[in-house]
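Dropping a structure here in structure tokens format, bear with me for questions.
Heads up, one of the protein chains got dropped from this complex, but the rest are sitting where they should.
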Amino acid sequence: MKKVLCLLLAALMLLPTLAAFAEGEDITSWILEDDTSISGEISFWMPFKGSQGMDALIADFNSIYPNIKVNLNTYNNNSDGNLSVNTSILAGEVDVLASFGLSNAYKRWEAGLYVDLTDLVEEEGIDLVANWGSDAFKYDDCIYTFPCGGLSYYVAINMNAWNAAGLGELPTEWTWDEYFAASKAMTEYNEDGTVKVYGGSSYHSQNYYTYVYGSLVGKNAYYDEDGTCSFDNPVIIKALQDEYNAEVVDKIWFPKSIYRGDNLQAQQTFLVERTCNSSLTPNMVRFLPDTANYGVDFITGFAPWPVIEKGQTNYMSGVAPFSHAGICMDPDDEDFPAAWAFLKWYSTYGVKYLAAAGHQPNWKGTEPGSALSLLFGTEEEAAKFVDVESFKRVVGVSTNPSYYEDELTAYSKVNSLMAEYTMYALNDVMTPEAALAELTKLADEAIAAER
Amino acid sequence: MARKHRNQNQIKENIAGYAFVMPALVTYVLLIAFPFFLTLILSFTKFNFLKVRSLAKLGKYISWIGLDNFRTIFTDRRFVQSIGNTFVYALTTVPVSIVLGLVIAYLLNGRVFCKKPLRLAFFIPYISSIVALGAVFKFLFREDGLVNRALMGLGWIAEPWKWTVEPSLSKIPIIFLVIWTSLGYVMIIYMAALQNVPRSLYEAATIDGASGFQQFTRITLPMVSPTTFYLVIVRLIAIFKIFGSVNVFTMGSSIASNTSIVQEIYSSAFSDYAHGYASAQSVVLLLIIIFFTAINFGGQKKWVHY
Partner (left out) sequence: MKKREFSITLVKTLIIAVFALAFLLPLIWMVTSSLKNTNEVFAGNWQWLPREWKWGNYAAVWTDPDVSMFKAYLNTAFITVIGTVAQLIISSMAAYAFAKVRFQGKQVVFVLFLATMMMPTEVTIVPRFILFKTVGLYNNLWAIILPHFFNATAIFLLRQFYIGLPDDLMEAAKIDGAGHLRIFGQILMPLTKASLISLMVLSFISCWNEYMSPLIFLIKKPLYTISQVIRWYMLDDLQRYDLNMAAATSAIVPVVILFIFCQRYFVEGIATSGVKG
């Protein structure tokens, strides 16, 4: 009965979406429950606020499931915030949770903080690859979460600076050398020769140079094929050397040591303090419509993630999985069916609302092009903030090749070692080569210890 | 009859005694003794409490690994460094705050104007929230903060120093913060001690023609040596368990050069969720504190005059 109903419903509601699939495969049959009048109350923990698309998401959900009350709980996606989430899970206060970043999700799979969904997935015939493009996100062969939200990586550019430097059209493909040259051209100096505005900037997280390698190989920037770490790879060594040159030697990029030391974030240097004219970023678009906190008087343009050489497949140009949603509520709880219904709806139809906060939906059934309207309302409104054409070309193009991670051995440990040694290199305490050599040694030890 | 009466009396006294001690004893057993033994036990296990879904099956989640945690500790680069860092904090802040505190107490103890407002100035940092003061210091030592501006204005440095992320500098803001916050305490304790030094000693010394400096070294220093001893112990223990002032500065910086023992215990326990390992680290901290307190007590005969 359930299957029939679902098929009928899906066929009626989703004919246009279905048409988009070459095989005509129905990936939506499992999403809605037979009985959308089921009731319950669940708490949904997520780093985005109600005003960042989540209120709209819940309202949309309630138009289908009117009797399920969803209480949004916004947490900070830093180590404090994540600890508070984990302890709240133990206290039974979290029902559905969106984890941001594989490292946080991984710790929760490992600690058993998410409910094992493997049986439910099999029972309802949910095809992970057809829905989200990957079935790699498992721990001990168990499925705990759906990889339903992603990030799109790009360069955000202050168009005033770009035009003032006479750089012409925004590129549709460019190399790192070209981006560094543009950064140099956009760097503005004070009268005494010190830097007034840096031409470019990395994102404030330490790991962005590893994505240079990621864009080449398409997955697991921290690991080589043989399972050892990748920090001794020439591409990574050159990438860190390039970042070091840009930040420490040539001073054309905003220094990461200041981002880390002063707790600054990339959107602040770009939008508020105007200390850099362009920036690598996964989420800059989120801040643009927030005129109260980040009001700006320039248009932001977008260029794709740079490549090592032209013609290379750019795996950073698509949408990379970033958020992982699952259930933390005890399956014996009477509200569990409501939580399951919400999780299924959220990780499919619901994820388009992530675009309102600058993240990108990962579900294959999502209609393309909703990001611009969710962020700005209309295209005319968007044109006040962004270069619409380059936005559409670069931000959140899920059809482009995308990067992902599925190698997780000692991931947290390797990640924190990477953060530490990257800082030694960018603070000029060790040369990039020496830092990476020591990092390789320690990371390989950590990986070996876990095996 | 008399004996029975005495027994009855003793029973009454026992009941009264334990009734009066009971609230303290219950708290002690539940919140001090029990957690202490649990720390010892957990230090021999691999355990993540966040995995425990039902306490009835607790055993399933604990694996006994003998001394493995302690072996790991001595090869744990970050933890070993945190012990070293903590010693650096102890060796710098304890002597400086004690010497400065004594000097200021000595000056304030004599005749000065506005004694109370001046005393207040030194005291405010001690009674204030460490996070509030840490926030101020982190702000002062920013790349474009007041300290860099002042040093550059004076021409002492050419470009801003990265106090919070440069490993060779990163302990300095914390050392200043700790001295700043602990000096008021040291000063008050010394002021109380100085009041107890008999005036007659100074008068006799003045008659013998001893200079002010001689009086300070020959009379004041020996007379306050028990207080100095007390302060060394109290300040050492305070530094060994330093957390707040370090935590404020390690937020987000990723480097290992300014972290402290308790900061590492905190991050093992509440960011790696390695509760067995964190317990082992706690045991090491306790051993360090006991060891140094014992050394101090052993060495006090040489320089403390009661």
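Per-chain numbering from 1; labels A and B assigned in written order.
In the analysis below, a contact is a pair of C-beta atoms (placed from the backbone, for glycine too) under 8 Å apart; a residue touches a chain by one contact, two chains touch by 3 or more.
Values in this document were obtained by computation on a predicted structure and should not be read as measured data.
Summary of contacts with the chain left out: across B:Val112, B:Ala204 or B:Ile295, the touching residue is B:Val112. Remark: the omitted chain is touched by one listed residue; of B:Ile73, B:Ala90, B:Ile174 or B:Ile189 this is B:Ile189. Residues touching the missing chain, restricted to chain B, are 10, 13-14, 16-18, 20-21, 23-25, 27-28, 30-36, 38-39, 42, 49, 55, 104, 107-108, 110-114, 116, 118-133, 135-140, 144, 146, 149, 180, 183, 185, 188-189, 191-193, 226-227, 229-231, 233-234, 237, 240-241, 243-244, 247-248, 251, 262, 265-266, 269-270, 275, 278-279, 282-283, 285-286, 289-290, 293, 304 (touch as defined at the top). Along chain A, the points of touch with the absent chain fall at residues 76, 78, 80, 83-84, 87-88, 90-91, 262-265, 268, 273, 293.
The working rule: only the chains that are shown with their structure count from here on.
Between chain A and chain B the centroid-to-centroid distance comes to 42 Å (mean Cα coordinates, whole Å). Partner chain B is touched in their complex by these residues of chain A: 78-79, 83, 86-87, 89-90, 107, 111-113, 206, 257-258, 260-263, 330, 412, 416, 419-420, 422-424, 427, 429, 442.
Within the complex formed with chain A, the chain B residues making contact are 48-51, 53, 77, 142-144, 162-168, 251-256, 267, 270-273.
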